[in-house]
Every structure is written in C-alpha cells, then in structure tokens.
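Working notes for the structure below.
Of the protein chains in this complex, one is absent; all others appear in place.
Naming follows writing order (A and B), and every chain is counted from residue 1.
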Amino acid sequence: MSEPLPISFLSDFGLNDEFVGVVHGVIARIAPEVRVIDVSHGVPRGDVRSGALSLMRAIQYLPEGVALAVVDPGVGTDRRAIAAETSWGYFVGPDNGLLSPAAAIVGGSLRAVTIENPELILPSSGATFDGRDRFAPAAAVLASGQATLDELGPKVHPDDIVPMMLPLPEVGEMSIEGEAWWIDAFGNVQLNAGPDELRQIGVSVGSTVDVVVGPLKRSATWVRSYGDVEEGAPLLHVDSTGMLALAVRGGSAADFFVLRPGGRVMLRRP
Amino acid sequence: MSEPLPISFLSDFGLNDEFVGVVHGVIARIAPEVRVIDVSHGVPRGDVRSGALSLMRAIQYLPEGVALAVVDPGVGTDRRAIAAETSWGYFVGPDNGLLSPAAAIVGGSLRAVTIENPELILPSSGATFDGRDRFAPAAAVLASGQATLDELGPKVHPDDIVPMMLPLPEVGEMSIEGEAWWIDAFGNVQLNAGPDELRQIGVSVGSTVDVVVGPLKRSATWVRSYGDVEEGAPLLHVDSTGMLALAVRGGSAADFFVLRPGGRVMLRRP
Partner (left out) sequence: MSEPLPISFLSDFGLNDEFVGVVHGVIARIAPEVRVIDVSHGVPRGDVRSGALSLMRAIQYLPEGVALAVVDPGVGTDRRAIAAETSWGYFVGPDNGLLSPAAAIVGGSLRAVTIENPELILPSSGATFDGRDRFAPAAAVLASGQATLDELGPKVHPDDIVPMMLPLPEVGEMSIEGEAWWIDAFGNVQLNAGPDELRQIGVSVGSTVDVVVGPLKRSATWVRSYGDVEEGAPLLHVDSTGMLALAVRGGSAADFFVLRPGGRVMLRRP
C-alpha cells in the first residue's frame, strides 16, 4: 500500500461552531493515518470567489495530496459534488468554480467524477451537510487509497467543470482600471493586476502613481519592500503572491484608500 | 502496548490567547504519539449548555478515544473534575453537565472517577488552570495508556455526575412552544424540537407554519432542502443533526426571525 496523502482543507465554516472539528473527525474515523492541514476556515461566508482565490494562492505551497474545499452556498440544490485529479493531486468540493483557479494553476484537471457512490456517502437524519457526509469521506478514501477516483461516481469531462470567472483589469494608455481582490488581515489590498500591467502604462519601480477610488484620489510609490518608504506611508508593490498590492507601512491600506473586497480601483500615471 | 487513542478537544478558550496551544503542548509533552482534534474553541465563554450541545452534536462523528471538554465557569470553586468511561471512549472535563448529553448519546457512563491523583496533576505557581494542569494530563495519560481510569482518582457513581437539564418543547394541539438552541455561523437557528413534534401538530413536509417570536409573526415552509425554496426565502427543515431548524436560503434566519440563543419560538399550524 502506498503512503497516505495529506489533506489540505479550506472552508467558510468559521471556527465558532463544531463544523470543522466534525469534518476532521469524519476523516479520522475513515482514515486515521491521514494528516489534515487547515488552510483557512475564514473565507467570508458563501463567498465562492474569495475561497477560490485563497486556494489558488495557497496551492503551490501545500503538500501534494488532496485539496478539500467547501464554500458551498448551493448546498441542498442540484449543484454537483465533484472530485478531480490533477498533476498536484486530487481536488474535492462543490462544482461551483471554487476549485477551478487552483486546479488551473497546477495544470488543470486530468480526470473528474461526480461524487455519487452511496457506499461512500454518510447517511444523514436530516438535511445534507455535504462537507461532512460527502466531501470529507471522498477526501478520506482518496487520501488513504481506500477508493480510486472512478469508484466515487460517474465521470465528468474536465471541460464541464464550472469555471470561476475572474475579472481582468482594463489597461489603457495611462491607466489601469481594476479591482480589489483580497484584503488581508493586515489591511493590504491585493489587486487583480500584476507588475506587467503597470509597466504597460509606463510606470516603473520608484515612480509614483495616482490611486483613484471613487471620488478619492491618493498616490502611492511603487517600491520593492516596506522598508523603502517611511512608517505610515502608502506604497504599491508586487506582493508575496506575485500580484500588485496597495499597502501602508505599519498601517492599513484598506482604511487609507477606503477599499473593500470587490471595490473598483484605478491606477493612473500622473 | 495498545494503539494510542485520539483526543477530541472542545473549549471556550477562543483562539486569541495561547490557552489552546498550551493544552496541546501539555498533551504533546506527556504523550507525543497522541493526535489531538480540535472540535471547537468558540463555545461562548462560560456557556456550559452551548458547549454541551456542541459536543453532543459532534460526538458520533469523532473518532473513538478521549473527549476533552473544558467550559468551566466554576474553575477555582469546589466543582469536581471528572473522567468517565463510555462505550465510545473516555470523557474528561468539569462535572458541571458539560459532558453529560454527549455521554448519554453514546450510551451513558459506565464508570467514572474524580481526577485527584496529585502525581497526574501539574503543579501551578498560582491559580489553577485546570484545562492545562488537570484535564490535559488526564486526557493524555488515558489516551496513551499510561494510566487507567482508576489511577486518576476515587470512583464516582455515574448517577452522581451532574446532568445537563435541556428544556423540552411544549407540544399543544396546534402549536409547539420551544427555544432556539443553537445559532450557527451561517445564522441557521436550531430548535429544541424535532420533526415528530411538528407532525404531532398536524404539519407535514410542504406545509407552511407560523413562526411567532415575541410580537413578531412570520411564516416558513417545511422543506427537505434549501433548493426547495427561492433565494432569500425562509424555510423550516430537519437539519443535518436531525433537529428542526429555521433557515433562510442565502441569508440569516437569526436576523430574519430576530432570534438569539435561548430565545423563545412558537411554531403554529395556521
């Protein structure tokens, strides 16, 4: 028998209820030898896009194995439950776009199935809690080698998996119209644009750009690291995931630029 | 020597302090081979009933072993510290009703002791932190087989363990007077009643009932799953733990019905 694979688990369950603990419990009952890494359970409730972006940013740092992701506002509807194989390992979760960006980052799905085998689904005395009853057992049997992908249910063509539409920035001659993708706990604001777009509008490291949010215009200097600006000063940099981000040294860029996730931002060459 | 048992750990410690980490540390120092599953540490502070309900809902999904639960507003008083054996495994925690519903679900306590053996209690330079000094070591030695139940302290008759009084709903001819037991992070409101009570008042799946909270009357349809109502609509269903729950598809039933834990609710046949 081969080595058990680790499971990396992301959800919007939060940590105040016992949901996350119950999923860990179900996995441990089925496959006690499998290790589970909690990626995050703080995805905003029902926010599939935020969950997809979080998993996408994390995936290359997670040990190859099984990615179990549950942000599932469509639970109890006819949205499908899927498991897909990639060169990184398996992805298990709802077919609502949550898994797609991360799967794409590691080369895309090679094979996929819908999770329907009743022998591998826990019975429930009421409404289905798919994280507990369907996804956790599927992840556990894949991780431990107790079942193959094909034993989980009928094949789905990878092209039929629901994609995640991620908005692209509009790059003009002097400006980029983009969006705040992610605001982390430190108040850093990741944008849906990278350094190449900034170079396209003629901005280089060391230059200052206008940052326009609604009626508010502020500016920020493109620097390599926090240490290149004064304490309290705003900056624009390529963040640790390779995307452009607004930050304030020792402060919150979300507060300074008055931005929330999904907020529109224009970067303009002055 | 037998296989080490996993420990499932629930508390109201929260995750902002190092309390949970210290308990993990104490267990790892005594029994490095034992795995610890965090059930939840988000039980409202000092709310023994909420903790008891959470552990009761989770227990059947946790791997057989040791349940370590600490919601202990009476720490530093003469409330007893107990360990009990059940057919599921061991329960360790304060004798304040916290463990009783979960222990009952798995068939009740077979044997019990108070944790008093000074050799198995960590010394403290100040006030006792029983989670760290008494409960964690007890759980660790039981899980690793380093001590038997009887070595922890003197026997207690299982009937002398403090029970948890859970309020029963009052079922009339046309209405159920009950209570909000649990409001989860999604705003779902679990009631202290099940589908049988609803059938007793002549309501069946597909019917609509009045939901009366104080002066406010709203209605909800009893459905099998979220997908049976429109986005934003209220519903009543048997939740994933087998109890009746109010929900709103894509929304918060706690907000919609203006309910908080412990709030009174009347379900009435219209």
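The definition used in the following text is that a contact is a pair of C-beta atoms (placed from the backbone, for glycine too) under 8 Å apart; a residue touches a chain by one contact, two chains touch by 3 or more.
None of the values given here were measured: they were computed from a predicted structure.
> Out of B:21, B:154 or B:232, which residue would touch the omitted chain in the full complex?
From the options B:21, B:154 or B:232, the contact with the absent chain belongs to B:21.
> Among A:39, A:82, A:156 or A:246, choose the residue that contacts the chain missing from this document, as touch is defined above.
Among A:39, A:82, A:156 or A:246, only A:39 touches the chain that is not shown.
> Tell me which residue among B:76, B:202 or B:232 touches the hidden chain in the full complex.
Reading the full complex, the residue touching the unseen chain is B:76.
> Please give every residue of chain A in contact with the chain that is not shown.
Listed in rising order, the touching residues are 6, 8, 10, 15, 35, 37-42, 54-55, 57-58, 61-63, 184-186, 195, 224-228, 237-243, 245, 250.
> Using the touch rule from the top, list residues of chain B that touch the missing partner.
These residues of chain B touch the chain that is not shown: 13-22, 24-26, 28-29, 32, 45-46, 73-78, 124-129, 132-133.
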